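Removed: one protein chain of the complex. Kept in place: all other protein chains.
By written order: A and B. Residues from 1 in each chain.
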Amino acid sequence: MVDALPLLEARGLVKVYPGVRALDGADFTLRAGEVHALMGENGAGKSTLIKALTGALAPDAGEVRLGGRVIRPRSPVEAQRLGISTVYQEVNLAPNLSLAENLLLGRQPRRLGLIDRRAVRRRAEAIMAGLGVRADVGRPLGSLPIAVQQMAAIGRALDLDARVLVLDEPTSSLDAEETARLFGAVRSLAARGMGVVFITHFIGQVYEVCARVTVMRGGRVVAVRDAGGLPRLELVALMLGVSMEEARAIERAHARAGSSAEVALRARGLRRGRVGPIDLDLRRGGALGLAGLLGSGRTETARMIAGADRHESGRVEIDGRSVPTSPPRRAIAAGVALCPEDRKAEAIVPGLSVRENIALAVQARQGWWRPIGRRAQRNLAERFVRSLRIATPGVEKPAGELSGGNQQKVVLARWLAAEPRVLLLDEPTRGIDVGAKAEIERLVGDLCARGVAVLFISSEVEEVGRVCDRVLVLRDGRAAGELSGEGVTVAAVMRLIAGEGERA
Amino acid sequence: MRDSARAAVRAIGRAAPAAAAVGLLLAFNAAFTPGFFDLAVADGRLAGSLVDVVNRGAVVALLALGMALVIATGGVDLSVGAVMAIAGATAATLVAQHGASPWAAIAGALAVGAAAGAFNGALVAGAGVQPIVATLVLMVAGRGAAQLLTGGQIVTFNDPVLNFIDGGFVAGVPMPVLIAAGALALGLALTRGTALGLFVEATGDNERAARLAGVRVRAVKAAAYVLCGVAASVAGLLAASDIRAADANNAGLYLELDAILAAVLGGTALRGGRFSLVGAVLGALFIQGLTTTLYLHDVSPNATLAVKAGAVLAVCLAVSERVRAWVGRK
Partner (left out) sequence: MVQRPGRFRFLRALRDLRVHGLLSPQDVPLAATVGVLLALFAACAIAFPGFLSPGVARNLLVGNAALGLVCIGMTFVIISGGIDLSVGAAIGFSSILIASLVQQGWHPMPAFGLALTVGAAGGATMGTLIHRFALPPFLVTLAGMFLYRGGALMVSERSITIRHPLHRTLAEWGSGPVPPAVVMFVVAAGAGFVVARWTRFGRDVYALGGGEESARLMGVRVAGVKVRVYAISGLCAALAGVAMTLATGAGNATAGHLAELDAIAAVVIGGTPLSGGAGSMVGTVAGVLIFGLIQEAMPRAGVTNSWWFRIAVGGLLLGFVLLQRGLEGRRGQ
């Protein structure tokens, strides 16, 4: 196994975007017949690596070899033809066509120039049976369970004679039974000599199905290890970029002034889909950190509290009174504001000016018939541009033209201007430079000092430790434990995230 | 204060294509159309080619005002031509067949326009139907409804108040010009004098972000369709007053397309977001100016359609991001 000729090999891949080195000389090796986990938190570079391997983007430097030959696929379709197929988290098939057609689109068997629908059906049934899935291949794909759709994507890849299969977070919307079935199929594919790259954020699944693990951070590969010889805690430490010694040693730099006992917001039994039930309390002047890996339910929890998604059960109380939080307008009226994780899709209004973006929430609360004058808006915006040090030539600049960090500050300014009593920050420091990050961390401290209750979500455990006086750790949609005061240490948080001490 | 200057430049910038097109047209006429800029006052009434352009352009200008708002929310309203027909039919039948006062007829027409807009708004904002499909319903059925009102006849009327809407003059200025100007002023007051414009732009530019910021996106969308319906009914009153009759078959026929063209030419983003009411009116004036200019040069009205087609394509290409990227690469 040690000297097996690599099936797919990447050497020194570099991809630079303005301001970021998304890939910084990444190497990756996949052997035939192995299931190989690719791990890393947001921004680690794994999706960029996958895109470079599958032709979705061209690397600035470095090369990719398939079976020893250098390849330069210019599109995913070309990569498919070469034998590298990708199954995305969002299934990229046609939901309106039948399962059989999705498996065979463009390669339907024909007779006399016309599609032989019966042969299509037969071949599709054979493919699915080969994966151990029983499904009606005549039904539209979109009406089948997500698990079957994922299997269809895999089946299509197989029928394309794929040698390498990339599974990009295939299990994030599957339940346990569906996941088990998927793993069964993946194992049998590997046994047939296919190389499988498996991207997931569920640590348990790595140990369940993968032989080797490549961990990425900051655009580089930080470790390639056999899964058997890698303890969970160490894997988490590698992903989060803390050395084991540090992890054990770091205690919080200073004890934070304890928050008041007064509860500003109390959530009980919040539940939606996979996530919940979740209970949490946000205290006046305190910052509660929500830690956990991607997909652990952090974002979903914040969104339920803010009414961005309606919770299916449970309640949110503010000052002891149960309040409706959906649509978000109601949560805002009750003093709850959310800076969502996906800044581009859900926060920034790119065509509007910095001034209008900052004034938007305040204006929305006032109603359309009581406009904030242009001068008042400008004063408001300029105040925040100064205090948050937003780098913009002027408040009339379209917000979409600012850098990521400055856009984030504009969104923060929007909510600070609304003077909320509870502020939910979902990954506020993601994808922004170090300076801006420190400023945002400091800002949270200032807000707490002014009596705002803050919920702070971040993938960086150290950051959570720096900013928050209490930390709630989530795992697989449930609370895994809560830490407070001196108990908030990186090591303790990581232990909860990794789920060590429970079943390994 | 340099900032406010910059804001002003941006606001004008949106209307720039329309302004440039109008400018080109004026330059062409200055060079090749003798007497185009002549203004005469006959019987205390302003007359001349320029006045004519504005006068005839008023109908499309009104439609374009409403259309700009709807497009800015990320939608489109295909039913404005049909709504014109309904509004004209309502006013004409109220006066000619039910002996109503002209004021009641005008109020009735406006109410019908608002109701039509509310229907579109309910489908789009309430039921979540794609705007093209939702407004197609009224585009198809609307003319039938108008004919139902008129009994399939061309209902003529002769009422001094209704006649005055299109044919009258105030201080020498034709009424359509005043009505269009008034509608523009009202539109500006409604959108820029309140926060409605901001909400419309936020909704069209990033609906999810607007919702999370607390904007009532559904109400904003519905309001845009209602305003568009009311503007269309005013346009319908003008068209009916022009011929002193309600012609359910031909009133406003294909004008929805002119309105969309005017709005887009006037700098309203087709995917929603920023809009410019001044630009929409300029766009309408350009379309009418083009027609009048071609007419003055004895080009057949049919060729005008072909020129219009060219204008639509030119506008499409000018606002296409892909074309910009393509040109930028060269």
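Following the convention adopted for this analysis, contacts are C-beta pairs under 8 Å (C-beta built on N, C-alpha and C of every residue); 3 or more make two chains touch, one makes a residue touch a chain.
Remember, predicted model here, so these are calculated numbers, not experimental data.
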| item | value |
| --- | --- |
| Touch with the omitted chain, as defined above, among B:Ala16, B:Ala47, B:Ala111 or B:Ala141 | B:Ala141 |
| Sole residue of B:Val129, B:Leu188, B:Ala219 or B:Ile243 that reaches the chain not shown, by the stated touch rule | B:Val129 |
| Residues of chain B (touch criterion as defined above) contacting the omitted chain | 123, 127-130, 132-134, 136-148, 151-152, 248, 257, 260-261, 264, 270, 300-310, 312-313, 316-317, 320-323, 326 |
| Chain not shown, touching residues in chain A | 76-77, 80, 92-97, 101-102, 105-106, 108, 110, 113-115, 117, 139-140, 143, 145-146, 156, 175, 177-178, 273-274, 309-310, 312 |
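As a working rule, only the chains that are shown with their structure count from here on.
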| item | value |
| --- | --- |
| Touching residues on chain B, where the partner in the complex is chain A | 2-4, 6-7, 10, 193-196, 198-199, 201-202, 205-206, 208-216, 269, 273-274 |
| Residues of chain A that touch chain B when the two form their complex | 306, 308, 327-329, 332-333, 338, 340, 345-353, 356, 359-361, 363-372, 374, 378, 394-396, 414 |
